[in-house]
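One protein chain omitted, others in place.
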Amino acid sequence: MVIVMKASASNKDVKGIEQALADLELGVHISKGSERTIIGVIGDKRILANTPLELMPGVDRIVHIVEPYKLVGRVFKPENTLLDIKGTQIGGKQISIMAGPCAVESEEQIFTTAHYLKSKGVKILRGGAFKPRTSPYSFQGLEEEGFKLLATAGKETGLLVISEVVSTRSLELAAKYIDIVQIGARNMQNFSLLKEVGRMKIPVMLKRGLSATIEEWLNAAEYIMNEGNYQIILCERGIRTFETYTRNTLDLSSIPIAKDLSHLPVFADPSHGTGSWRLVTPMSRAAIAAGADGLMVEVHPKPATALSDGPQSLNLESFTALLDDIRGIAQILGRDL
Amino acid sequence: MVIVMKASASNKDVKGIEQALADLELGVHISKGSERTIIGVIGDKRILANTPLELMPGVDRIVHIVEPYKLVGRVFKPENTLLDIKGTQIGGKQISIMAGPCAVESEEQIFTTAHYLKSKGVKILRGGAFKPRTSPYSFQGLEEEGFKLLATAGKETGLLVISEVVSTRSLELAAKYIDIVQIGARNMQNFSLLKEVGRMKIPVMLKRGLSATIEEWLNAAEYIMNEGNYQIILCERGIRTFETYTRNTLDLSSIPIAKDLSHLPVFADPSHGTGSWRLVTPMSRAAIAAGADGLMVEVHPKPATALSDGPQSLNLESFTALLDDIRGIAQILGRDL
Amino acid sequence: MVIVMKASASNKDVKGIEQALADLELGVHISKGSERTIIGVIGDKRILANTPLELMPGVDRIVHIVEPYKLVGRVFKPENTLLDIKGTQIGGKQISIMAGPCAVESEEQIFTTAHYLKSKGVKILRGGAFKPRTSPYSFQGLEEEGFKLLATAGKETGLLVISEVVSTRSLELAAKYIDIVQIGARNMQNFSLLKEVGRMKIPVMLKRGLSATIEEWLNAAEYIMNEGNYQIILCERGIRTFETYTRNTLDLSSIPIAKDLSHLPVFADPSHGTGSWRLVTPMSRAAIAAGADGLMVEVHPKPATALSDGPQSLNLESFTALLDDIRGIAQILGRDL
Partner (left out) sequence: MVIVMKASASNKDVKGIEQALADLELGVHISKGSERTIIGVIGDKRILANTPLELMPGVDRIVHIVEPYKLVGRVFKPENTLLDIKGTQIGGKQISIMAGPCAVESEEQIFTTAHYLKSKGVKILRGGAFKPRTSPYSFQGLEEEGFKLLATAGKETGLLVISEVVSTRSLELAAKYIDIVQIGARNMQNFSLLKEVGRMKIPVMLKRGLSATIEEWLNAAEYIMNEGNYQIILCERGIRTFETYTRNTLDLSSIPIAKDLSHLPVFADPSHGTGSWRLVTPMSRAAIAAGADGLMVEVHPKPATALSDGPQSLNLESFTALLDDIRGIAQILGRDL
């Protein structure tokens, strides 16, 4: 931590800071520049987390030098995290694809999709049962019934299943049926939920919030890991910007950045990230080319009748074509699909 | 709802839409322009909420005409909502001030503040007990102990108390101690929590999310009201933009807009909305001048030792001066403080 | 300037930086923390502006301590700048109002407006002659004819006139007719134009760009002042955010901030800042309450027939009512209208 003093700060102000830090058993390094004095703080700065040094006389601002997260960072664990979920590996050489409908709607829908995905070599089936919807009048999901259908389809086909949780109750239900739980963008800073997922030690995919910086996203993962759950996948799914042509702006640069700062696997979700099925194929290719460890893609046997987010779902034919493109790009990067 | 067809749409495409809508017992109004055909949909469009018309052949895009919320809207209830919480009115001619520390820290801190506020005519005491913090290593609040201290201070001084809830558990505790619960920006779309607050029928202040549009904010309020809770206060507290000088950008235009679209009282929180105590006074004045029904302001007897958000708290002297300014501006707008 | 080294940086890396800076005749202050080494640079850092230290081995990032602008800053000139333009003062105790139509359309329109404004005590008449429009098919302004009409109306009524310039050619014309030129948001970083306005030493209002940080805005003013033109007014006119209900988000917090960082007068333009005449009155009041030195407001005798931006113009009656509100708020802040 570096304390930048005001141009008008007096020697007394500097002494005051020095004393305050000494009281906290922290050392200082004072650097008098031609225009400003800068104070470097030496020692464990965590004890300063709750001390508003900005308010001391003469202080202009505080510059944080060390990132606030620890367990999820590369400094703490330099090598990539490789997850092994019931024999399926995530975060290694192989690209992982999670696919399926936005919402689980019926037995037929989810079984048709599951068998199709299985035939294409996909290993993880997605499907929403608890749907966070902007309006209370939109379809809110089949809830426990949806989890059950997903679990049955997973068992029959040998696919892992992933589904979103939105509350303690849905999390407890998910633990009975689901292999990987998902924390959605709107709940990325629902810290109560993060802590509970951390304590349950169930594999989790943490989506980036609509207005979350990369640092906040990693801090949210830190909440989970701090409770002892190390099985975390990060997923970029678009941020909110001024552009209205797409539902969100898929920030693909966050993928190489998150992989540089953290050892966790990083996925992309081009379906929610764009809101338009026409963009899913080019942005899926781009995500893999940018270094993503996997994709979450919405696929629906009949998008035009989907009860949720049909406009952003690929049909089965488009999805098959996409897999071919992805396979080629993966090989160029020395990876497999 | 208006369906805009592509320039290349055929008559068959238009007939297809007409048929699909007829199947749902909806009428159409077809308008052939020189470049595009536009189809107006007649009937209760709520049955279309789950039908992705965008995917039908020839459709370019869908334009929604009617706002998705209903109960919180002025069309549904044209006159202002006036809340009466244990005899204190909110949303009427009188401006309401909620003030107090970011976090409840100790008996001395909260009692000093409460007595001081009481002496200045303030009627509502704020104080956080469950604190949503970006990092798991920051002070997370005194939890139930914080609620208790707040309730005791409220009882002793006759002030109403408001505090944030972040989960079912904290909500159940709050119901025992707190007069008005607050849903923070990060939980604005925590729909599980919104529904529970709706069912509990406890007065609630709903803060606007960091990246929430005004329409999404009103939709979040609709979740609460749809469960039968009509005692809702909206609170603008800054949105996330590219500007880094302030923690958030306090969007004061949302105040007259929300008051135009909805009948609910609208407050502003210039402390979180700016992140700097130096800006709290000018932005508080501005919020009232823009038509806010009240303010939530962080006040701390000793900001420099606060355990949370000290840099954005006013000390008691600055707060007193602010009240004088607010009183004058309120009178110009025909209101009281 | 502070150089933050990587956690993995070696002693050799630190020596390398030290040597590189010594070659530039700059001193260093090395501070070894428990996790990172930080290097403070001593001397005139302007010679580093073109040296990419970020690329040297072991460097994590550079933190700038001193703001990049100088002449426009409070450190350089602590007292407020008071402009005197042909006897009219701007930036002092008195609030200044600039009002008039978005575009000069006809002699009748501009003379009606000018006489009306004069009768209300307004001192500056605005009117666009060169209009930067998003589409080439929209009305582009009367150009020189517009400047002439404005100048004649100004002469007849004794009002100062302000109008936008968009190029060297329009600037040269403006110098013949106009008292204050305006650089619009889209040209805030048109550095060629800024330099020319600087050299001409004509009073100028510099609007904040749609996506400009406050620091970039002050840097743009520095371009003008660096050429010798000290007669600069800053004007907040809304930034671009995700919210679509308003055309822009008027960032009123930029007013107290810009006034704190700079000695220049700061205005607000609630007409462009919101895009809706309904919001002009509340946001004008709010801007003055936030500390603005003046307003630029679009007023049109018949908004419904305006050739440009009618929807954001006040009619004459609404404008008169606004002036009364502003007068009251100004008095509370110890100012006059």
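Per-chain residue numbering starts at 1, and chain names A, B and C are given in the order in which the chains are listed.
Operating definition for what follows: a residue touches a chain if its C-beta (ideal position, glycine included) is under 8 Å from a C-beta of that chain, and two chains touch if they have at least 3 such contacts.
All values derive from a computational prediction rather than experimental measurement.
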Listed residues A:145, A:260 or A:336, member touching the removed chain: A:260
Hidden-chain contact residue, picked from the options B:96, B:157, B:182 or B:241: B:241
Contact with the hidden chain (one of A:35, A:84, A:108 or A:243): A:243
Chain B, residues in touch with the chain not shown (by the definition above): 2, 4, 7, 29, 31-36, 38, 40-44, 63, 65-66, 75, 240-242, 244
For chain A, residues in touch with the removed chain: 211, 213-215, 239, 241-246, 249-257, 260, 273-274, 278-279, 282-283, 285-291, 325, 328-329, 332-333
For chain C, the residues touching the chain missing from this view: 46, 49-52, 54-56, 68-69, 132-139, 166-170, 186-187, 189-193, 209-211, 216, 219, 222-223, 226, 240, 277, 303-311
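Operating definition for what follows: only the chains that are shown with their structure count from here on.
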Chain centre separation (chain B, chain C; CA means) in Å: 31
For chain A, residues that touch 2 or more chains besides their own: 240
